[in-house]
Structures are given as C-alpha cells and as structure tokens.
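With one protein chain removed, the remaining protein chains of the complex are shown where they sit.
Up next, chain A:
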Amino acid sequence: MKITGLSHLFKWENLHNWWLTKYFFPPLFVLCTSGDSVKVYSTRTEEWLHSLQGHTNQVTGIALNRANHLQVYSCSADGTVKLWDFIDGILIKTFIIGYPLFAIYVSEKHDGIVFLHIAMDTDSKNECFQLVAVHLPKSAEQEVEAKELSAVSSRISPNPSCTAFGREGQYIAFARHLQLNVYFFRKQKTYSFSLKATDKKGAKNAFTCIACHPADDCIATGHEDGKIRLWRNFIHTKEYTYSTQHWHHNAVNTLCFTPEGTNLLSGGIESVLVQWQYGAGNRKEFLPRLGGSILHVSTSSDGQLFCTSHSDNKITVIESSFKVCGVIQGLVKGDAVLTDLMIDPRSKALVLNGKPGHLQFYSLMRDKHLYNLDIVQQEYIYEAGLDQFEVVKAAFDINGYWLATVEERGQKSSDLEFVLKLWAYDERTQSFVLNTTITAAHTDRIISMCFSSSEETTMLVTTAEDGQFKAWCQGADADTQQDQSFWSCEFVGSYHNLKPTNCSFSADSSLLAVNFQEVITIWSPDTWELLTTLCQPPGVVRDLCFGRLSCSKYLIATTTRNLLCCWNLLTCALEWSTSVEVSKLQPDPLSENVAAFSYQSKHTDLFVFKPSEPRPLFTHKNMCSEKIHRAVFVPREEPLNNCDESSQWLNRSQLYFLTQNMDLLTFSTATEEDRMLSSSKRLVIDDSVAVTPFYLLLGKHRQQQQKLNTPSHPAADKPQQPQGSVTITELLHTPAHVLPAASVLCSMLVSSLLISNTGVRKDPLREMESSEQEMNSEKEEEHSEEEMEACDSQQELRAQGSVDEVTPKLSKAQERELKRIRKTDFSWMTGLIDSKP
C-alpha cells in the first residue's frame, strides 16, 4: 500500500456543460458533460446514474443520434467522436477525426453525418473556427477513422450556441460577431445579414446565441445587450425582416424553442428563465431566482420538461407548467473561495463559499451537496459590477454548536461594510440559527478569527486591521434577565499599535497566540495577561499554529522571509527553524502532524512534519503548479491501518486542498482507490434496474435461487424439497392481482415442484433452465457465470484425463454444464462444501 498521488476529486467545472441535452421519449435522463466524461442523471430522482467514460480530454459537446434515440454522440478535444448507448453506458463506436473538436451538431435530414467545430490550423492564435461536416463511415469495427471532411463555413463563432439547424435540417444558421449567416443545403448557398456595430443608444449588437424554429422559417437570435431578434424571410438577401424584443438587461446566454415551436425560452445572467409566446408579440412568463446565471436551456423531445444549466454547477429541471421539479447540484462554484476550507464537526461536511452570500455544506463521503446556509439574508441582485455582500470568514467551534461568519461589502470602494454574525446550532431544525449580529465589531476589516478549542467555554477571537484583537464571549445579560444568551465583547487587546494578523488557540485553550507583524504575543485567555512575546526577525509572520497532542508545547510560525520556525513554549526558546517558503500551514486536529505547502519556483511542494522534529515525515515535490492557500484535514470515518511510513500520516484523516484554479484535490492511497472503484461498480448495477414492487418480488426470488443454486451445483446429493421452496410458498401467499402473468410463472413453478433426484442426470436440465432464465433477465449473473466458467476451464485442465463421452447433439454451453457437474464428483470439493455450512 502506498500513496498513489493526487486524485482529482472535483473540478469546479464539474457540471459545466456546454451542450446539455435532455432527450429520450419518456424524459428520464439528463446528460451533461463533465471534464472528460459525460454524466447521466435521472430527472425523476435527481440521482447520478453513471458516466460515459472513455475520452482522454475535455468533452466539448454531446448530441443525440437522430436515427436511434438510445444513442448519443459525444465529441472531445482529444479528436474523437464517440457513439454511446447512454442508458447502459456502453461505448458503441469511436470515430477518430484527428483534430481537436469544439462542438457537435446533428440534423435529422443528414443521416450519418455530424457537423463539428474545428479550430482552423492556419492561425491558432486568432481562435478561428471552422464548421465541418463529417461523414461517419459505416463499418462494424469499434474504432473507425473518419476522413471524409468537408468544410461548410469558416465564419464561425467559437461559442457553440451560435450555430443551429433550421427547419428539418434544410439550412444551418450561424453567427459571428455582428453577422448572421444562413447556409441552405439545397442551394449550397450562404446568405449573410449583418447588424451595425452600435446604434444610437450605444447598444451592443453582437450575437450571443441562435435558435431556429422547428416548423417555421424563423431564426431567433440573442444579443449582447439583451435583445432578442426574430428573423424572417431570410430566403431573400434583401427582403429579410426582423422584429426585436427586449427584456434581458444583459447578454442573452441561451435561446431554445419548444419542440412544437409554440414558445421560445431564453436565459441570461439575471437567472430568470423567460418564456416568450411565439407569434404573440410580447406575451411572456418568468421563472425568477433560479440560482446562478443561466448558461443553457434545453427541452425534452416531448416538450414536457425544460432543463437549465447554471454557472454555479447546477441543473434545474422545470416542468412545462413553469414549476421547478428538480435540482441537480454539484459542488457550488462561486466566484472565489474567500473562507477557509472547513469541516463541520457535526456532519463532517466540507464547508466553504457557495452561492453568493451563502455557505455550502458538502458531504465528501457521499460526494453530495447537502445544503446552503444563507448568511447574508438579502435578496441577491444579478447585476454585473454590483458590490455585493460576500462571506469572507467563517469558523466553527470545536463541537459544531457555534458558527461565526463575517460578511463584507465594499472591498473596492472606500466605505467598507462588514458584519460579524454568530449562529447557534438548532437541534430541532438541524440547522444553524442566527443568534447575534454585531455590526461594528471592529473599526476596520477583520483579518482572522478563531474559536477556543476547549469543550466547556466557547470564546471567539477576532483580529482586525485597526490594530486590535477582541475576545467575544457568550453571556446572559443580567439586566434584561432574558433566557437567550448573546455574544458580547469581553476583552480588547493590542500591542504597540501594530497590526495583528493571525490568532490561534493552543490545544487545551490555555494559551492564545496573536501575532503582530514580526512579534508573536502569547496571552492567557483566563486573565488576559500578556505572558510572553516571541520574535524571529526578519519577516512578518504569515501563519501560525500550535502543535497538537504530544506536541502541544510547540508553536509553529511561518514568515514572509522564507522561514519556518518552531518554538518550545516551556522554555520560550526557538527549538528549530528552517528556510522554506510556506504558503499554507495546516495542522491535523487528530494527530501531531502539520502539513506545510511551499510554493517555490512555480510549483508547490508538500511537507508533512511533526513539530517535535525538523525532519519531514513525508515530502511530495512538484505537486502542482499553482499556489495553494486553502487546505483542510478531514477526519476519516474509520482509521486506516497503514504501516507504510510515508502514508502513515493519512491514517486518521485525509488532506484536501484547493488550488488557485479552484480545483479541489486530495491525496489518496492505493487501497482506497480500489474500494472506490468497486463501490462505484456496485452503484451502477443497483441503479440500472428500476425498483418496482414486481422487481422486489422477483429479485428476491432470484437472489434466493442463486443462493440455493450455487451450493446445489456440487451438493447434488441434497435434494430440494418442494414444500420447502420459498418460491412456492410466496407464490401461494401473494394476492393474485400483484403476481406476474401465469405464463411467466409457470416454468418457475414447475421447476420448483420438481423433486430433484440424487442422480446426476437430472440436474443439468434444471440447471440449464434456470440459468437460461437468468441470462435473459440479468446481466449481473452473466458476469458471475462467466467468472465461473473461467475457473471451470482452469479445473478442466486438471480433470482432462477423466473426460467422458458426450452426446454430439449438445451445444457448447450444455457441454460446459455437463463438465461442471461431472467435476463435482471430486471428493475434495464435497469436503470443502460440507465444511462450509
């Protein structure tokens, strides 16, 4: 067992889907691209079913195969188009194109042809794209090279939503900057229509998206200034007309016609889905406050469901009556993670910035978004450039009873507003409830805060740019005699008017360390006495923390001048120091280990060490190329028993960290990966079969049969008694109206009624019958069957000498069956089975 290295846990681009399609006759599935795979979700349960994996680079587009509604094309930057059966998640074919692909389109009329976006190889700098039609060769092979490329146009915008097929695939419309082009396949001719760069009011007329009416000659275009234009009569270059509708105040991100063409859906940054009635002028409906800005809208083929994807990693499923009926939420992608990564001590969920003004709770174990906690409690206005309140700091106390948050507004302008809020955990609602709001906690911005780590008394310490640190305590107000207790300031401390930056409590909360630029001051929180000061110039202290458990007498600090120092608090002397540029220092709460991320010469190294000795336990050089500012140790549910010295530090907790590119990464060990794989496989199998009462009834039987059958292969001498059969008793006791058709049950009933003889001859028949049945219904058993066959063949080799003569009529499978049964006569096998039960 050893550390296999970084595993990309989540990229924030998880559900960042260019080309979200939701099709299928009963609208059951949502497909979306996610990194190098396509994920399939159920619209009913909002659960992730499986992902289509196989691409080696970012998947850039997916499109349904018009000829077969169970198949989907996907294109990727690795230069391949793959055809999938998305219900079972099977890769059917791979077409190798050879160029990085950026979008894919299909049309009903053009069977066997896909249209792709390809970067023009002439000048890659200028981001020139080409629309290419590719004829997909029909061949039985798995991997096919498609070489029949024919260019349609080179005036293509890099935005894939700026291209759309017109009515029945007669024409294709694409736009770039201020020009709309329509290419008619029959005439093989392109018509161009262009808008002025600006009109009188300074509007920005550039095209942002296109949709074509499915039954009418009409093209809807969205523009940067929020206008929607409906183009008609574009068959003639001169006599074209367009009408303008304007509701969006910012660029229209997406447009989509419903399948019948009665409505037009549009969405933009405002996060309002607008439904325009086609041909009814300005009549429209709104669905506001959907979340992040809308990136894409699509409809199901029957028009019953709409589905929007949002910039905050979310897919919303909407009924045609304009009601939200489902939300698929990944790790919420905010603009930036301003808070530290934290672990909620109660739910062990990862806590960080989510939706604007919210904290998100994300369960790492289940890989699921739990909930958002509204911190700011104000209506969010979707407007570019508006200064909004953001949660910038948050901290949990050790029991998870209290949460402190700081929200801030006006970082850019001069008047800074910030609010310190304290939230108490409410057992009844299982959520945090606002307890105290402190509007002017400090006169300037709060830099850091931490809770004391003792179990009995909770205390919060905040440090601010006004040169003071304050201790906040919870205490009942004696005068008002109210039961509720609120937080109030207990102590204000400062040191030579220097600016405090970090604060930290020791493991038993008996000491508080606050650093004032170069100087670290140690205070006693009981008496608020300054005990001592520690200083190691030059360089301002950047980060500091106390050691835990057996190393609690040590204090570690990093400075801006590339120094990592460790003080012994008993002697108040420097124990050791080493020259390393540390960007983040993270102690593990469950062990003595401290992780230090060092950023040197454009790559990050990780050191894990114990404060008691200057030698690192573990080093990982050149981990990633970005600087790391946020990291957290997540306690494991059950500790690993890892003896390998280099991975011992991961036994009790796992290290997660966030890069500047907003990738959340973790270290994983080899065994863990195996486990993850197996668990995901199990999941897939479970999900692929719909859970119905009928399934439950039959599925149970099968499992029991399986159980019964497997031992009865060899133990043929133990006959199955009909009265003991579970199948029969259950069949007889279940009401008739819930039973499947008699024809289905007949064979099962008969087979269970058969009294199997001790003789070898009768068994294979029954065996075959049941195995055939199983093969028809479940693939799962195919697997096990195959495995068995594999091991059979091994044993066959040994038993070759004693092969009997077989009737020539028997098929191969039957032959195998017979062989297997024959093999059971081996005495060592029966001995083994006898010992088992």
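Here is the rule we go by: a contact is a pair of C-beta atoms (placed from the backbone, for glycine too) under 8 Å apart; a residue touches a chain by one contact, two chains touch by 3 or more; residues count from 1.
Convention: contacts and distances are computed from a predicted model.
Hidden chain, UniProt protein name from the list "U3 small nucleolar RNA-associated protein 15 homolog", "Actin-related protein 6", "Cell cycle control protein" or "EF-hand domain-containing protein": "U3 small nucleolar RNA-associated protein 15 homolog".
Considering the whole complex, the residue from A:Thr56, A:Gln378 or A:Ser747 that touches the absent chain is A:Gln378. The chain that is not drawn here is touched, among residues A:Glu319, A:Asp387 or A:Glu815, by A:Asp387. Among A:Leu530, A:Leu549, A:Cys572 or A:Val750, only A:Leu530 touches the chain left out of the display.
Shown as candidates are A:Thr437, A:Thr457 or A:Ser747; the residue that touches the absent chain is A:Thr437.
Mapped onto chain A, the interface with the missing chain covers residues 287-291, 324, 374, 377-379, 381, 383, 386-389, 409, 437, 439, 479-481, 491-496, 521, 528-530, 533.
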